[in-house]
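Excluded from the complex is one protein chain; the other protein chains are retained at their positions.
Residue numbering begins at 1 within each chain, and the chains themselves are lettered A, B and C in the order written.
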Amino acid sequence: MKVYINGEWKEDAVVSVYDRGFMYGEGIYESLRTYNGRLFAPRQHYERLKRSAQLMGLPCKLNYDELISIIQDGIKNLDKDVTIRVMVTTGNGKEPNLLIYIMELQAPHSDLYIYGVDVGISRLRKIPSICLPSTLKTTSHAYLSLARREKGEFYEIIFLNYQGFVAEGTMSNVFLVENGTLVTPSLESDILDGITRRVVIDLARSLGISVEERFVNVDELFNCSELFLTRTSAGIIPVRRIESRTIFENEPSGLTILLSDNFKDYIFNEEKYW
Amino acid sequence: MKVYINGEWKEDAVVSVYDRGFMYGEGIYESLRTYNGRLFAPRQHYERLKRSAQLMGLPCKLNYDELISIIQDGIKNLDKDVTIRVMVTTGNGKEPNLLIYIMELQAPHSDLYIYGVDVGISRLRKIPSICLPSTLKTTSHAYLSLARREKGEFYEIIFLNYQGFVAEGTMSNVFLVENGTLVTPSLESDILDGITRRVVIDLARSLGISVEERFVNVDELFNCSELFLTRTSAGIIPVRRIESRTIFENEPSGLTILLSDNFKDYIFNEEKYW
Amino acid sequence: MKVYINGEWKEDAVVSVYDRGFMYGEGIYESLRTYNGRLFAPRQHYERLKRSAQLMGLPCKLNYDELISIIQDGIKNLDKDVTIRVMVTTGNGKEPNLLIYIMELQAPHSDLYIYGVDVGISRLRKIPSICLPSTLKTTSHAYLSLARREKGEFYEIIFLNYQGFVAEGTMSNVFLVENGTLVTPSLESDILDGITRRVVIDLARSLGISVEERFVNVDELFNCSELFLTRTSAGIIPVRRIESRTIFENEPSGLTILLSDNFKDYIFNEEKYW
Partner (left out) sequence: MKVYINGEWKEDAVVSVYDRGFMYGEGIYESLRTYNGRLFAPRQHYERLKRSAQLMGLPCKLNYDELISIIQDGIKNLDKDVTIRVMVTTGNGKEPNLLIYIMELQAPHSDLYIYGVDVGISRLRKIPSICLPSTLKTTSHAYLSLARREKGEFYEIIFLNYQGFVAEGTMSNVFLVENGTLVTPSLESDILDGITRRVVIDLARSLGISVEERFVNVDELFNCSELFLTRTSAGIIPVRRIESRTIFENEPSGLTILLSDNFKDYIFNEEKYW
C-alpha cells in the first residue's frame, strides 16, 4: 500500500539495480503487524532485526525509538490492520538502504480457523544453522520459493531439518498435541524463534498445559491428536490434514481451541508486547 | 559500466521495490566473460541459466540466439575484457525481469599468478543440495556475504560441505595435487559444476595427467603439494598459503604452471566454447 | 541345535574368553535358510560373506565348495527347515575362528501372514556407511539390541538413516506401495542389500510391476496403501500397523498378496538361488 524509502513515504518506489540487496540478496527484514491499529511486539521485532543486522555486518543507524516513530507515522489513521515489513539491504555497499513496506495483512480468511488448513512436507530440507544461522532473517529466500512451488496445493509446507527432524513451515512454526502435551520443535531444530511461537508457549504454560520444546520426529506429525501452525499475521491456525492423513474430521478442538480462545486476551494483557 | 533492462542499454537503472528479486532474493544469474573481446562459453552458460530457470519456475522467454545477440550488442567496441552478469528475477510475480550487467572484469592482478593467493576455511558450511540445489545459481547469496565477512584477510574462503568434505570457494572451485594426481571435489560434494573447473579437468586429461573427482578430506588441503583455484574471470589462481600452512615458498610450479601455460591455447582451440 | 567349530559338529561348544570376536565384536556372519531341506541362495550368501571378510581383513580360508559341503553335511536328514548362521571371528588375532550354527528357523507363525505385524520407528538412527559400511555384516550388533529394547511391543523396528530417510528394520528390509508402484529404500539409504529384498524386486519386475529404489521419506510410511517387510527366514511379511496408523483393517491385499503368492514358485524356478 505504501513504502518508506530515503526518508519519505511513497505510493511506489524504486531502487538502483546495483543495490546489493537486489544483486546478491544481501538484506534482512522483519514482518510486524497491528492489532486494532496498535503495533504488536515492536520491541521483540527490533531486537531480532538488530541481531540480523549484526550477523550481516549492517550498521543499525536508527535506534528503537526512531524506527518505531517512523512506523507509527506510517500506520496512523489506517482503517484496518496491516503487515509492516522492515527491510535493510547493504545498498551500494557503503550506505545501507532502509525500506518500510505497509502491506495488506496476510491473514487467512476467518473460515480457515474453523475448517483448518492442509499442509504438506517439503522434499527440500531447512538450511542448517551451520550454513546460514536460522536466527538470521535474510531476504535471500530463494529456498522458500522453491519449497512453495513444489507443493502448491497446500496452504503451508513444513520443512524437516537436515537430520530429518521437524523444523518449521515456510512462514510459520509448528505445534502438535500428544497425550495432552503441547510439543514443538526446539530452537536446536534449525528453526526461527518465532514471536507468536513464544507467545503460544508462554500462554500454554500460564494455562497449566505441559509444553515440550524438543526434537520432533516426522512420525509424530502423523500420530498426534492435534496439529496447528503459528504465524504473526494469523495467530493460531488449525491443521485439518497433513499429506493424506486427516487430523480432525469436523471442527478443531482440544488445546488448539483453548489456546486460540485465550490468545488475544493474553497478548493484550502482556505489557511487554506493546 | 552499463546495464540492459526492459529492452534497453542504460548507464544506470532502477527496479521497483516490489520486485520479488529485491524483496525475496527470487532471482537467478550467470557470470560470463570475454577473452580478447570474444564471449567465452556462451552455450554452456546458457544451458546453466536455463536449468536454474526451470528449478525456480521462471519462464525462459529468450532463446539462445536472442540472448546472445543482446549480449554481443552490449560488448561490441569495448577496449578491454569484461564480466557479463545475466540475471533474471521473478519481478512482480507475473512478468520476470531480465537484466544484463556489463562490468569490469573481476580478475586478480597479474602479480597474483606469480605470488599466489592466501585462502582460509569458512566456519560456515556450504548449503547442502537437499536444501538448495547446488546447480541453482540464485541471487539469494546472503550466505556468501556472511562467509566473506568472517575471514576478510583472505583472497578466498573455502567452504566445507555439511559432512565436512571440501566443497568450493565463495567464487571459485578448488584443485589440489597429490603424488602427481590432480584432485578436485566431485559434483556430489555439493558444489557448482564450474565451467572453468570442467575446462581444467579436460585440459589435464588431454595432457595425460591423472584426475580424480571425489570426496576430498580437509587434511588433504594441508598435505598436498599444490593447491589452486579456478574461476571464470581469472582462470587458474595458485594458492600460496592456506590458513597458517604455506604450500609453496617461491613461485608456483608443477601442474599448476603446466595447466596455466596451456590454458588459453586449449580454450581457444576448443570450438565448443565459442 | 548344533554347531560346527574347529572342524567338528557338536551339540554345544565354547570359545576362549580371549577370542577377539568375544572381546571386541570382531566377527562377521551370514544367516542362510533351507526350503524343504534345500539350502537357499548359498552362492549369494557366500559372496556377501567374502565381501565382509575382505572389509574386516579376515582371510577366507575356505572356498565356496568347501564351506557349502560342510553346511550340507550339517543339514542332511533334518526333518524341518532351519536357519544356518555362518560366523567368522578374528579369534586370537592370528587364526580366525569359523563357526556354523544350525538353529531353529526364526520364521513368524503362519497367522502373521494373515494378520500382519505391527512395526514402530526407532529413535536411534541407522549407522551411516561412512562410519561402518552397511554392506558389512558384523557381529558388532549392540545398536540393534538397543533399538529392539526401546520398542519391545513391536514385531519389528524400522530405522531411519542419519538424514531421516527410511532405511531398514533391525532384521528386515522395508517395501511400500504407492499408487500401484512398489517403492523400497535404495542401497544409498545406508541399508544392507538383503537377498530377499532383491528377490522381491526381481519378482515384481517379472510381473510387470513398476519398482522404485530411491530415498524414501518417513511420511510415505504413513501415506502408503501397503507396507511389508522382507527377511530371509520369513519371506514377505505384511504390516498391519505402523506406530498408531493402521495400514489395513481386514486382510492384506494388493501387491503384498500378489508377490507372496508368487514368491516360492519364483525362487524355486530361479536356478541361481540353488
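Throughout what follows, a contact is a pair of C-beta atoms (placed from the backbone, for glycine too) under 8 Å apart; a residue touches a chain by one contact, two chains touch by 3 or more.
Note that the structure is a prediction, hence the values are computed from the model and not measured.
Note that the undisplayed chain, when the full complex is considered, contacts B, C. Checked against the full complex, the candidates C:K126, C:K151 or C:R240 give a single residue touching the omitted chain, namely C:K126. Set against the missing chain, the residues B:G93, B:G164 or B:G180 yield one that touches it, B:G164.
From the options C:M56, C:A107 or C:I209, the residue with contact to the chain not on display is C:M56.
In the full complex, subunit C touches the hidden chain at residues 3, 5, 12-27, 55-57, 85, 87, 89-90, 99, 101, 124-128, 130-132, 136, 138-146, 149, 162.
In the full complex, the hidden chain is touched by subunit B at residues 121, 123, 160, 162-165, 217-219, 221-223, 242-245.
Basically, only the chains that are shown with their structure count from here on.
Arrangement of the chains shown, judged by which pairs touch: a linear chain-to-chain path with two open ends. Least-squares overlay of CA atoms from subunit A onto subunit B yields a rotation of 180° to the nearest 5.
The mean-CA centres of subunit A and subunit B are about 34 angstrom from one another, to the nearest whole unit. In subunit B, 130 are the positions where the chain touches two or more neighbouring chains simultaneously.
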